[in-house]
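Subset of chains shown; positions unchanged.
Letters A, B and C name the chains as they come in the text, with residue numbers starting at 1 for each one.
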Amino acid sequence: MIAILSNQAPEEQLQEVIRVIEKEGLTVHLSRGADRTVVGLIGKAEPRLAEHLRQMKGVEDVVKISKSYKLASRDFHPENTVIQIGDVKIGGGELVVMGGPCAVESAEQIDEIARLVKAAGGQVLRGGAFKPRTGPYSFQGVGVEGLIMMAEAGKKHGLLTITEVMTPEYVDICAEYADILQIGTRNMQNFDLLRKLGTCGRPVLLKRGFSATYDELLNAAEYILAGGNPDVMLCERGIRTFESYTRNTLDLAAIPALQSLSHLPVISDPSHGTGRRELVEPMAKASVAAGADGLIIEMHTDPDNSMTGDGVQSLFPDQFAGLLRDLEQLSPIVGKSFA
Amino acid sequence: MIAILSNQAPEEQLQEVIRVIEKEGLTVHLSRGADRTVVGLIGKAEPRLAEHLRQMKGVEDVVKISKSYKLASRDFHPENTVIQIGDVKIGGGELVVMGGPCAVESAEQIDEIARLVKAAGGQVLRGGAFKPRTGPYSFQGVGVEGLIMMAEAGKKHGLLTITEVMTPEYVDICAEYADILQIGTRNMQNFDLLRKLGTCGRPVLLKRGFSATYDELLNAAEYILAGGNPDVMLCERGIRTFESYTRNTLDLAAIPALQSLSHLPVISDPSHGTGRRELVEPMAKASVAAGADGLIIEMHTDPDNSMTGDGVQSLFPDQFAGLLRDLEQLSPIVGKSFA
Amino acid sequence: MIAILSNQAPEEQLQEVIRVIEKEGLTVHLSRGADRTVVGLIGKAEPRLAEHLRQMKGVEDVVKISKSYKLASRDFHPENTVIQIGDVKIGGGELVVMGGPCAVESAEQIDEIARLVKAAGGQVLRGGAFKPRTGPYSFQGVGVEGLIMMAEAGKKHGLLTITEVMTPEYVDICAEYADILQIGTRNMQNFDLLRKLGTCGRPVLLKRGFSATYDELLNAAEYILAGGNPDVMLCERGIRTFESYTRNTLDLAAIPALQSLSHLPVISDPSHGTGRRELVEPMAKASVAAGADGLIIEMHTDPDNSMTGDGVQSLFPDQFAGLLRDLEQLSPIVGKSFA
């Protein structure tokens, strides 16, 4: 349930509404927009409370939210969430590009790639220090050292950094070194990890589980939001279908659908979404045309020798740079600016 | 197996190659490009034939095609197939838009919609006279009368027409009235129908089965091509997945993937691909950005009262017109012209 | 809508009910059970008609059927449909086994296999004369000659025969030679074919489309039933999923689910359902344990040289015979008899 107040209403009316709600043992979340403030009630509200609130001063409307997620829904937060990190704004009309290797391999590698990402016009450096791998004998990432290498490369080249965190106990150290924490597709419903992210103090990029519905993705986001962290990006990265030519089926309708159901920014990952280098460029453009707020793209200076074997979906540096030039042209046509 | 001859080679060398192949009991298909002519061998070729051909005058190379489809493959026909119908060219760099109602309902309805499609800048009028319906008690289309109404509306407003044919016995009558024959998703592997289309004398738009792989779609096209009809368009219209918010999951990676595997034009259907009106516009744009050669879009003057109940995915006329204005801007950015 | 009359009610009351319904322009279908007769109304019934019928003599109840299929639903026909062909009853508590090759290859082949099916305890000989093939260059079946060979083998060894029909124009000839007509997975929604089967005079085995829902399968059956043919068997043959180790995922829950939604017999096809010989036996047993009314199983005397290349899922004759001995033991445990 949400109560909607005009911003014309004096602050004491809002405080009185909050007092009434908390007296019922419910939790309050506030969403202050330009014209209206939305008061979200978390917990089981009695019907008579709705009646009571509706008659209070300053309250314009009281609406029952039938979705299982509340804070993630556009009903509760009608305006887009814009996540600002340093100079970069995500969700605010600017197309954000995150680029980098699947895994951090060495200080030289990540430094060189950071330089190329920056030169091409990207804003965020991606790179995995801890890698989720199907089998236990595959390369599992270089660990904390990789975090440090990436942080240095990001700082040197003026890029934000994003890295994947796989388990609650590593959230703090990842949050120390990276600007954005990424939750991988296999962990979208790792609920203890999600809870921990609610208090990590960093924006989170939450990847859709490869067989998760929109509803489940938004409920996963709700765990983080309900924990107190409002800065969540949703990421479409392809779902599992019967088609085996591509690694996954990139579901681009998820972009406008999630933007309609939610106020959170939506990022597209055409690299994992296709698993084939030659499809990354057309699907990156299609993502932007579908309204994506940003892209996360694998790029590697030597894809054929990448340590994860994911090189087959990594762009070469010149392809990455060429793509960004094309996106610069495309963005304004669909109402986005390109920094 | 294919034999590749330079176009510099005199015609008698080509004829000699054909003679040698046919003597082995195989069928020959020719694909004449700007610089090279590709001779396709249909049937089981002995290895020594490859050797023989390779040493013949004029033959540059002999290549084994390991795919199960031959004529549909880009190996056999390296240049794009461009289908010309009247003034309209499909597959040649021009974005083609097909619009219209799910079903022809009356002469007035189809005439008014044709007028709106033309005014908005579309080239082809779509409309079903025979409707494939899940259950036997649903509206099954107005039949042959609908074909006539649509043909008249198309002629009056200067539009080509496309209509679905569901069974071999109706191919001739549909070919009499419509410029393009459409094969629906449920009939992609109706092999007798495909065979009949090989000799129908009309271009065919072949929709991907909602659970068909790219390979199966191209094999279905091969049936039509092998029957002697070179004018096949492939159509991505969404596949069936676990996500139920959308009616189907529009697999846009199919567009560049099919264009890489094949020389046939690829059309996208964001209406059936999403099943939700508000997603048609972003997915239409995304389709064009992904490289689609054309779009087929449902538009209705009164979608809430459409006879098929599919109105929920039909655009209103002003939305259709607005979308085409946007596509006009977008097309040149991705290297397409908009007539 | 259905009206339910006690069989105690005199025939003239039933006739009066029918007269009232037909006066409204609706079609009547009768289902006479042991205790009750169910009168099905096909067409759009006015609410006041329900009221009227409810007050008529002999009418026990009037029920609205909300499902899109009517004649296929258990609401309309509460007792199991039992299809009798010669001495064989399908759906009546007897486990029916259909066995044979993917394709009829020669008179000798089908005769020898028929002998083995009969010796093992099977009742029906399967074999394809017309084969649906993904690509146009694969073996397409031996055609009408194959129908004749199979009919002779069946007659000689005392077996019923079942064969696939792919297109409306071949329904009559297939019905002439085979006891049961099979509709393949790719033709489940070939609506013109379904309509033709409504008047073919033969029982039909309708395979579930490899991506069809239960609801769609029952609606496809409804086409045949509504056409006047009450003898339809449903067949679960595996659906398409992301798992590629098996050719399909055999959905055994479909068996009890369809038996609960419908009165039609349900047959399981563990050969196509798994695509792997070593999984056929356990899945055949599991099908029977789940309540299947019958099985359709591929068996070949020389699977590695079968003309369709489907031998990999065909049992050897001794495996087939061993399986039937096991099923003989298993059947009574789950309330089925084994002839």
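Here is the rule we go by: contacts are C-beta pairs under 8 Å (C-beta built on N, C-alpha and C of every residue); 3 or more make two chains touch, one makes a residue touch a chain.
Values in this document were obtained by computation on a predicted structure and should not be read as measured data.
Here 3 copies are displayed; the structure file describes the full homo-oligomeric complex as 4 copies.
Just so we're on the same page, only the chains that are shown with their structure count from here on.
For the self-contact between chain B and chain C, the two sides draw on mostly identical residue numbers; the shared fraction is above half. When chain A is laid over chain C using CA atoms, the rotation angle comes to 180 degrees (nearest 5). A straight line joining the Cα centres of chain B and chain C is 35 Å long. If you average the Cα atoms of chain A and of chain C, the two centres end up 49 Å apart.
Shared interface positions of chain A, i.e. residues touching 2 or more other chains, are given as 241-242, 244. For chain B in complex with chain C, the residues that touch the partner chain are 42-43, 68-70, 132-138, 166-169, 186-187, 189-193, 195, 210-211, 215-216, 219-220, 222-223, 226-227, 240. Taken in their complex, chain A has these residues touching chain C: 240-242, 244.
Those residues of chain A whose C-beta lies close enough to touch chain B in the complex are 211, 213-215, 239, 241-246, 249-253, 255-257, 260, 273-274, 276, 278-279, 282-283, 285-291, 326, 329-330, 333-334.
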